[in-house]
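A single protein chain has been removed from this complex, and every other one stays in its place.
Our next item is subunit A:
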Amino acid sequence: MTTQMFGAPVKRREDPRLVTGHGRYLDDLGHDALEAAFLRSPHAHARIVDIDVADAIDVEGVAGIYLHEDLTGAMAEPLPLLIPHPTLTHGRTTHALAKDEVNHVGEAIVMVVATNRYVAEDACQRIRVTYEHLPVVVGIEAARDGEHLVHEDVPGNVAAHMTQQVGDVDAALSSAPHTLTLDLDIERSASMPMEGKGVYARWDDERGELRMYSSTQTSTGVRAAVAARLGLPLAKVECIAPDVGGGFGVKIMHPWPEEVLVAWAARLLGQPVKWTEDRREHFVSSAHERGQLQQVTVGFDDDGRLLGLDVRLWHDNGAYTPYGIIVPIITSTQLLGPYKPGAYRVEFWSLYTNTVIVTPYRGAGRPQGVFAMERAMDAIADRLGLDRAEVRARNFILPEEMPYDHGLLFQDGRPLKYDSGDFPASLDKLKKLVGWDDFAAYRAAAEAEGRTVGLGIGCYVEGTGVGPYEGGHIQVETSGRVNVSTGLTSQGQGHETVFAQIVAQELGVRLEDVHVTTGDTRRMPYAVGTFASRAAVMSGNAIALAARNVRAKALRIAADALEVAVDDLEIADGTISVKGAPGTAMSLGTVSVLSNPLRYAFDEAAKAATQFAGTFDPDKPPVADDEEPGLEGKDFYSPTQATFANGMHAAIVETDPVTAEIRILRYCVVHDCGPMINPMIVEGQVHGGVAQGVGGALYERMDYDSSGQLLNASFMDFLMPYASEVPHVETDHLETPSPLNPLGIKGAGEAGCIPVSAVIASAIEDAEGFPISRMPISPNDLWELRRRHRAGELPSLNRSTHPAHEEPTP
């Protein structure tokens, strides 16, 4: 028997390369390429009156300077709106290079291509642009009041307005014994991978072909978009995602202006061209997420059961909407979490501001939705004097109610229908892990020492593995080497390892014989991309199906050669043998030889497949009518709907009575993504997600001033957590299988970050005794809230037993 590979915490195949400096990230390629730099708008909203490049042309080493007017055909058109939606009535996208107007600081206006980046930047500094300033819209309130417009032809700055409703919310709320309304606020953050974006393109003039590399989450998407812009047949463009230094959502957006421009310039100049984003560019010209204002009204009975839920969201989509309105759609559907809401209505407005565009960042609208729902759960418990976990439990969808259809449309345009999950069991595990029932005693002991502590909780459900499809291709070489390819890309999730585990398991080969390629359109041209915690579910299942095809073919060929029935054979460690007669066996490499009848004996293995090498039936063709040569197989996985993972987190925080410093003492996670292919990797995903969640809860915000300048556009000023800020994460797992896919798995990539802001808010609120409605929260913010609380501007929680903080003596 081949050792059990599915479920084993095997070490990663990619690591030896990466720890010895042999990774190949975008900027590690193309040392001799020309390099591009961009002149970007220093203003948030302005008309471009004039661009004077005269001084820049003379800079030695400049190969080309390009403005919008140099672009022709499709290159001059606005970039595509990737995900249209009927309610996105006023979708707007930018041009590759700004045409007449800029709508945020950082928008590209001029591209300079030169011998290297230093020279290209020198030239950028010599270009003079004259602007006519326009009124700037920053912040959701300013966008909502609509006094100034980002786009002249978009009234009220409203890109989209959407409502979904199940049941009669107004009736449910008016007849509910209790109602309450919360106004909530979440600020912007960003994916902020350690490697920024980057593009490297080479034009082959003789063949009229473009090869490009992009630090992207979708090489098939970039390929198609660039081919369309450049007017090239798809067959003449290939795109490869090399090693990618993190994505977290921002690199699923495409095509970025730089992706089309660098490819265009490489063809125009007939020379390789590269662009590597620097950190400031990443802050001001990539994408952000999270910013929302929310109003939540809930009606509930005396037991805390939801009767009606009415939610209004104002979502900041930045200056353009190239990625559609996926984020607010996810917020408005995934807000429901593990609960039955009673009647539900959600209405959102997606609003333009003169800031960087908003596209999905790990969690993709869920952290905001969970924040809204979990704040409401805590508020209900407080109103009724009930235990917060108990209120949640009373509203849970129960395992026997699965599959559970919410009656709403999810982000993929398909029903929001949960496939499986055992929420009561998850909550039990979490309560045990954090010591929920012992917390009162813990708090009493802490208070006796003059310390202030609080316990917080948050639950979520995450739709993972959305379609439309992914594919897997597997080929066994005559040496026994197994080549696996799938088209979606990798940014650190360990796909080379987990997909190899699946193949080792399904095909019966050794892990070290399996070699996985991702994100290379030459190897698998049909793919969607890596986002929405979909890679393991989509490509994992496609690869498993492909492996089953290859296995069946191998057994067919071996049964024929060994003159036994297929059912008498088994495969282990790459060898097919007759059950009970291990001496009668043949390696998969030999089967591969047999699968491909040859005329020429170019090596020893090939000799065995040549026409005079053995016995054959003269009445049959060398390759049967319903077979293809080669031991290989391909399959695609395309689900009818997403599969829903879930999790529950709890944290204990301590707040400093004097400095208002917030410290996370414990952070506990119960996570259910179905059976885990590699638990070590799942844990790693959870740790990383929690760290990003902690950043979003306590540190990270995009500090735009009223003129639209991003004041903290560097790692010095944007506070991304270091090891000193991230707590040790305690984890426990449930493995509730999905009935929807062959492997029964669910996605895990985004989970860790989803409920963190909700959990930390819940814990701080519990510690401080007054409501927390705005995240992230800094010590300054908490200090200010304490002041307002003392001044009577902020109510106490009902359950609050703690006295308001004394005015600290300075």
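Heads up, the rule we're going with is that a residue touches a chain if its C-beta (ideal position, glycine included) is under 8 Å from a C-beta of that chain, and two chains touch if they have at least 3 such contacts; residues count from 1.
Just so it is clear, contacts and distances are computed from a predicted model.
Colleague: Would you kindly match the missing chain to its UniProt protein name, picking from "Peptide/nickel transport system permease protein", "Oxidoreductase", "Ring-1,2-phenylacetyl-CoA epoxidase subunit PaaB" or "(2Fe-2S)-binding protein"?
Modeller: "(2Fe-2S)-binding protein"
Colleague: From the list A:V129, A:A650 or A:A691, pick the residue that touches the absent chain.
Modeller: Within the whole complex, the residue contacting the unshown chain is A:A691.
Colleague: Based on the whole complex, identify which of A:Q125, A:T659 or A:S707 touches the chain you can't see.
Modeller: Candidates A:Q125, A:T659 or A:S707; residue touching the omitted chain: A:Q125.
Colleague: Contact with the hidden chain only, please: which subunit A residues?
Modeller: Subunit A touches the chain not shown through residues 11-12, 14-25, 27-28, 31, 58-61, 118, 122, 125-126, 192-195, 243-246, 248, 278-279, 491-494, 680-681, 683-684, 687-692, 714-716, 720, 722-724, 726, 728-729, 752.
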